[in-house]
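A single protein chain has been removed from this complex, and every other one stays in its place.
Chain IDs A, B and C follow the sequence of writing; residue 1 opens each chain.
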Amino acid sequence: MSTLLDVKQLASQRAGRTLFADLSFSLQAGAVLHIEGENGAGKSTLLRSLVGLVELQAGTIQFFPSEHGLAQEWRQHTLFMGHKSAVKAELTALENVALQAQLSGLTQVDAWQLLETVGLLGLEDLPAGQLSAGQQRRIALTRLWYSQAPLWILDEPFTALDTRGIDLLQQRFAQHIEAGGAIILTSHQALTWQPEQLQRLRIQGGEL
Amino acid sequence: MWRWLHPYAKPETVYHLLGRWLPWATAGAVLILGIGLVWGLLFAPADYQQGDSYRIIFIHVPSAMFSMSIYVSLAIAAFIGRVWQLKMADWALAAIAPVGAVFTFIALFTGAVWGKPMWGTWWEWDARLTSQLILLFLYIGVLALYYAFSDNRTGAKAAGILAMVGVINIPIIRYSVEWWNTLHQGATLTVFERPPMANSMLFPLLTCILGFAFLAAALIMQRMRTEILRQELRRPWVKQVFGRPAATGERS
Amino acid sequence: MSRASSWTALTAIMKRDLMVVMRRRSDILNPLLFILVVVSLFPLAVGPGPDILGRIAAGVIWVAALLSALLGSERLFREDYLDGTLEQLTLQPQALPLLSFGKIAVHWLLSGLPLVILAPLCALLLKLPLAGWGTLMATLLVGTPILSAITAIGAALTVSLGRGGALLSLLLLPLFIPLLIFASGAVEAALVGTAAWPQVLLLAGLSLLTLLLAPFAVAASIRVSVN
């Protein structure tokens, strides 16, 4: 198995407080990394610093096959989804999905198909602002169905989803892993699905 | 070059280095500026047209000169901070900007006070004064943005971008203000465009300019040290600077 | 990333912004109404005599335009910041300055261009002599892109602050001064019968320069703001 991500001696501070220090791990293709920790432990900060949204205090992040510094390269190989769903309330579900795909540079995306996959068919012409939080989340999650990125970094992907939604998402995870991808995620719920290679990483108040 | 600079890029090293230079800069400022001002006020001859009122020149010209170059140095620091990701260059903004703003204010105020006996009015929309006024606004903008963020580091970066945008704009602003001034036939303080100044006035002026340079350096160094401490307050090395507190901690 | 995908992303962001704003038309209308109201305040304040109104007309219209640009600046990035779009944009493989340019262009289309169309009405209200109308519209046409571009920089810098209003005007108004000077200077030149085209050309040049550089400043500001 090849290594997708290699993280060495990562350290981060937020508002002067050390969240984590000397954090090292590596991720193989086909593995799932579940990051655990209490509220405020720095899970989100860790994920955000992996994709360069938060400045690193120390440490190196190597994306296989490229160095973190080569911005163009790794951005194509990673997909990040944070707490916020980047769904426009004024646009309909269908428009949201289509424009989201186009923003990633893809023109050949069947938005109807995607909506059907995430179970939103029938709601396609409602403004997203009128949908529930879980439904908006599903709109955002359609990205997972066309993304070419091998590494997914997902911050609380199950938030607001019902059990069916969670199952659907985990099925998609399984496909991704099977295809040789890798996933880093944070979640307060335990995964109901057991991937073959599941790593756990616990962050708490500066120590590991 | 870069390798040589690197060891100095540690906040702790810079803090102590500045601490070593600061007394010299302060002494230089006090001494040179003192000599320059006494020379200018007491020994330089009176101007044949403006009488003794021209003596304002000994603070007006140096502060006006440095108000502009300090803004440029602000932008250079911001540029270094962005391109080489040197966080200390970002912090330097907080040290440099207030000094520049005060210099600009001094240039503006002395210009206006000088204008009263010359033009008969406290405020004239003269090209130079107007440019100074706009420069003051630019400084205030940078400072306001710097302190608007609760996270100091974000504030420093944002203010840096603004400073760079501002420095690109400065020549355009200057040119536009000059053009506007000629369009409206405003008054111009012509003291600088006269035939070369007599040496008896020029030398004290040059001394004052040098003194202001030292003064700016000393003020900026002092502020830079404070800024380093602020940003690094929770780092271990700061403990040695402030000393461990007496083991009181008893709650009354 | 290929050129085709960059183009797709650029059109996508422009389409998205246009669609969002078209569904909330008050966002376009309110700044324009603001200008109209400000413009109609002046005759009440300085008296309706045509000589004084005509002389200050161009300046008043331009100052109103600057203020209304600040008023509408929230729309540029605020929503995108809150709903996470901005974060996603910084993670796109496409160049962020390109996407920023798209946002600036849409902003201009929906705030600058309507202003050009509104200008004759303002000129009429302020009794601007007919000789100045063409020049006024020309300066608005070439000058408002600067307004959009610089406003975008300020909006991107202050988007994470939430209460950016007064701060934003402090940051941006000094940067608008050359625009104000050249634009009202051009109209004045037209009114006294001298050539106004040098100033208009100068404004056009400034406009191009700003449009060239501002997207990079906006991109850098966005990266700082999402941190």
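Everything below uses one rule, namely that a contact is a pair of C-beta atoms (placed from the backbone, for glycine too) under 8 Å apart; a residue touches a chain by one contact, two chains touch by 3 or more.
Criterion: contacts and distances are computed from a predicted model.
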Choices "Heme exporter protein D", "NADH-quinone oxidoreductase subunit J", "Formate hydrogenlyase subunit 4" or "Oligopeptide transport system permease protein" - which one is the UniProt name of the chain not shown: "Heme exporter protein D"
Which displayed chains the hidden chain touches across the whole complex: B
Touching the absent chain when the full complex is considered, from B:17, B:76 or B:102: B:102
Touching the absent chain when the full complex is considered, from B:74, B:127 or B:219: B:219
Chain not shown, touching residues in chain B: 41-46, 51-53, 55-56, 59-60, 63, 98-99, 102, 105-106, 109-110, 113-114, 116-117, 215, 219, 222-223, 225-226, 229-230, 233-234, 238, 242, 244-245, 247-249, 251
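Throughout what follows, only the chains that are shown with their structure count from here on.
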Between chain A and chain C, the fewest steps along chains that touch one another: 1
Maximum centroid distance from chain B, chain identifier (CA atoms): A
Whole-Å separation of chain centres (CA-atom averages), chain A against chain C: 37
Rounded Å distance, chain B centre to chain C centre (Cα mean): 32
Rounded Å distance, chain A centre to chain B centre (Cα mean): 47
Interface hub residues of chain B, defined as touching at least two other chains: none
Per-residue overlap in chain C, given as positions that touch at least 2 other chains: 227
Complex interface listing, chain A residues touching chain C: 51-55, 72, 75-76, 78, 80, 82-91, 95, 99, 102-107, 127
Chain C residues within the chain B interface of the complex: 150, 153, 157-158, 160-161, 167, 170-171, 173-175, 177-178, 181-182, 185, 188, 206, 213, 217, 220-221, 224-225, 227
Touching residues on chain C, where the partner in the complex is chain A: 1-2, 4-6, 8-9, 11-13, 15-16, 19-20, 23-24, 79, 82-85, 87-94, 226-227
